[in-house]
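Pasting in a structure now, in structure tokens, and then I'll have a few things to ask.
Removed from the display is one protein chain of the complex; every other protein chain stays in position.
In order of appearance the chains are A, B and C, and numbering begins at 1 in each one.
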Amino acid sequence: MDVQLSGPLRAAVGNQATITVDARTIRELFRKLSEQYPDFKPLLANGVAVAINGNVYRDDWSTTIPENAEVVLLPRIQGG
Amino acid sequence: MSGAHVSTTVNGDAVQFACPNDESLLDSLRNRVGLTGVKEGCGTGDCGACSITLDDRLVCSCLVLGVEANGKQIGTVEGLADGDKLHPLQENFIKHAALQCGICTPGFLVAAKVLLERNPDPSEEEIRYALAGNLCRCTGYDKIVRAVQATAKDLRKKSKKKS
Amino acid sequence: MRYEAPNNTKAAATLLAAEKGKALVLAGGTDLLVRMKAGMLEPDLLVDIKHIEKMRSIAGGNAGFTIGAAVPGVEIGEHKALGKLWPGVVEAAQLIGSDQVQGRCTIVGNLCNASPAADTVPALIAAGAKVVVVGKDKRRTVAVEKVVTGPGSTSLAKAEVIESIKLPKRERSSGDAYLRFIPRTEMDIAVVGAAVNLSLSRGVVKSARVALGAVAPTALLVREAADAIIGTKLDDAALETLATACSAACNPIDDKRGTIHYRTKVAGVLGRRAALIAFDRAGGKR
Partner (left out) sequence: MTDSTSFTNQKFKVIGQRVRRQDGMDKVTGRAKYGADAVAPGQLVGVILRSPHAHAKIKKIDTSKAEKLKGVKAVITSKDLPDHTDGDRDLLSMLENCMARGRALYDGHAVAAIAAVDASTARKALKLIKVDYKVLPHVTDVDAAMQDDAPVIHDWVRTIGVEPAPTKGSNIPMRSEFGHGDVDAGFAKADVIIEKSYKTEQTHQGYIEPHACLASMSPDGSGELWVTTQGHFAYRNWCAQLLGLDMSKLKVTSSEIGGGFGGKTHIWMEPIALALSRKANRPVKVVMSREEVFRASGPTSSTSIDVKIGATKDGRIVAATSECRYQGGAFPGSWAVIGAMTSFACYDLENVKTVGYEVVCNRPKVAAYRAPSAPMASFATESTVDLVAEALGMDPVDFRILNAAKEGTRASYGPTYGPIGIGPTLEAVKKHPHMRAKLKKNQGRGMACGFWFNFGGQTSCTINVAADGTVNLSVGTIDVGGSRSSLSMICAEELGISYNQVRTHIGDTAALAHNDMTDGSRGTFASGMAAIIAARRTKEVLKQRAATAWEIPVEDIEWQDGHAVAIGKKHSKLEPLSLADIAANTENTGGPVAGHNEFVADGAGVSFASHICDVDVDPETGATRVIRYTVIQDAGKAIHPDYVEGQFQGGAAQGIGWALNEEYIYGEDGRLQNPGFLDYRIPVCSDLPFIDTQILEIPNPNHPYGVRGVGETSIVPPLAAVGNAVSNAVGVRMTHVPMSPPRILAALEAEE
């Protein structure tokens, strides 16, 4: 599936806006990205959220990613 | 710091405390009399959270020395209710959702009480200016002003009935 | 720190004179206690003047008022005769702080705090008010504009205390007004203050005094601004000359409350607006 990246996350994957990864859960997605792109790991520690079909998941890495889902990685931001 | 022995009346009760001469009445009330309903938001008279009455005058207790309270009559938020019966302002603040975090509420209640005793039928503008010395950061003042208006109405009705 | 609450003026002056360290007068305390809390002032003695009966009352009438140094703002606001004859002085006193502050603050405290931005000072200067100063051995009367000598400093000697403020005899067809500019509607220190006091004769300004606050190290009595309207019916040209004179008199600073440019410009605007109110109060018709 295609994973879109935004913000500082793009720099971690060689300045690509979209990459292709096969993953069924957020956990698997993050594991594969960390293996493929060493710069991704420190960003992950800062917090990365995943938008799956428009819903933003900030914490639960067990969330499953449906086939053909729109997947967007976002910085995990803070509220007030 | 030399100190003083202060005999005063708080919410109708005789109270005595000893304090250093430079201690604010706010600190005396909170730390020596145990009335923590009187809040400190600034300590400089700008927020009104420490509002009390001193001989029936509305004042910021942070701008009064503890020693100055000697022989005076003090009224705080703790003295508003009559036993288990809330003051109409207290009732209306709850009913009209006039508080969110509630830290400014004691000061507003005391200030609003003084206002309504002086002016039983204040206009919106009069209410807003009378309460300008009390800062609230949660409500935008909307529901506070409405609660005071509702109380003024209730009290006027009540005094009409009596007369 | 010692705290003393004498019951007569002489005793207050004697206490101040006897103290070797720093001795200060406590009236309303709305400035003093803030500074003490901030650690800017560490007095060795506070002399509370609120127990001095003479300083707690407002006396007089048309022939002149005497306002005790310990009278709080709220009582000045409640004094009907004073408000009728000197509405400008009273509104200036009422502008000091919130209702809570009004419960404590005094106009003499406002004066002795010696802030360039004090609200009552321009109004008192415009009114031609004087203060009664009591020392250990003598009393003297001083014009208000002679009391403050610079930001935070006054012409009072160490053992002197102001007992009261005297407002002069009020002539017929007189009016005064004080306006200040603040960014909010309440609770701010004046960015600019302007007071005008005038008397009319047959609808023409016979005498006038114009004073400005927060535009120089001390409040200013602006004679040129008064001259601009004396002998006029406050026509637009006279008002414009007054405004220009007010702006010209300004010697302000840039600070967190306003810029030099802003203060200078707004001093003229407020001077003009205050003159219109005073004129109207005096019964003038344009």
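Everything that follows uses one rule, which is that a contact is a pair of C-beta atoms (placed from the backbone, for glycine too) under 8 Å apart; a residue touches a chain by one contact, two chains touch by 3 or more.
Just so it is clear, the structure is predicted and the values come from calculations on it, not from any experiment.
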item: Contact partner of the left-out chain, one of B:V33, B:L54, B:L80 or B:V114; value: B:L80
item: Which of C:K20, C:K80, C:K256 or C:K285 contacts the chain that the document leaves out; value: C:K256
item: Sites on chain C contacted by the missing partner chain, in the whole complex; value: 38-39, 181, 183-189, 191, 255-259, 261-262, 265-266, 269
item: Chain A residues touching the omitted chain (full complex); value: 4, 6-8, 10-11, 15, 17, 46, 51, 53-60, 63, 70, 72-75, 77-80
item: Residues belonging to chain B that touch the chain removed from view; value: 1, 20, 22, 27, 30, 35-44, 46-47, 49, 76-78, 80-81, 86, 89-90, 93-97, 99-106, 109, 124-125, 127-129, 131-146
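Everything that follows uses one rule, which is that only the chains that are shown with their structure count from here on.
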item: Separation of chain A from chain C, taking each centre as the mean of its C-alpha atoms, in whole Å; value: 67
item: Rounded Å distance, chain A centre to chain B centre (Cα mean); value: 54
item: Shared-contact residues (touching 2 or more other chains) in chain C; value: none
item: Complex interface listing, chain C residues touching chain B; value: 1-3, 26, 28-30, 33-34, 36-37, 46, 48, 50, 72, 74, 97-104, 185-187
item: Chain B to chain C touching residues, read off their complex; value: 1-2, 4, 21-22, 24, 43-46, 48, 51, 54, 57-60, 62-65, 67-68, 111, 114-115, 129-130, 132-134
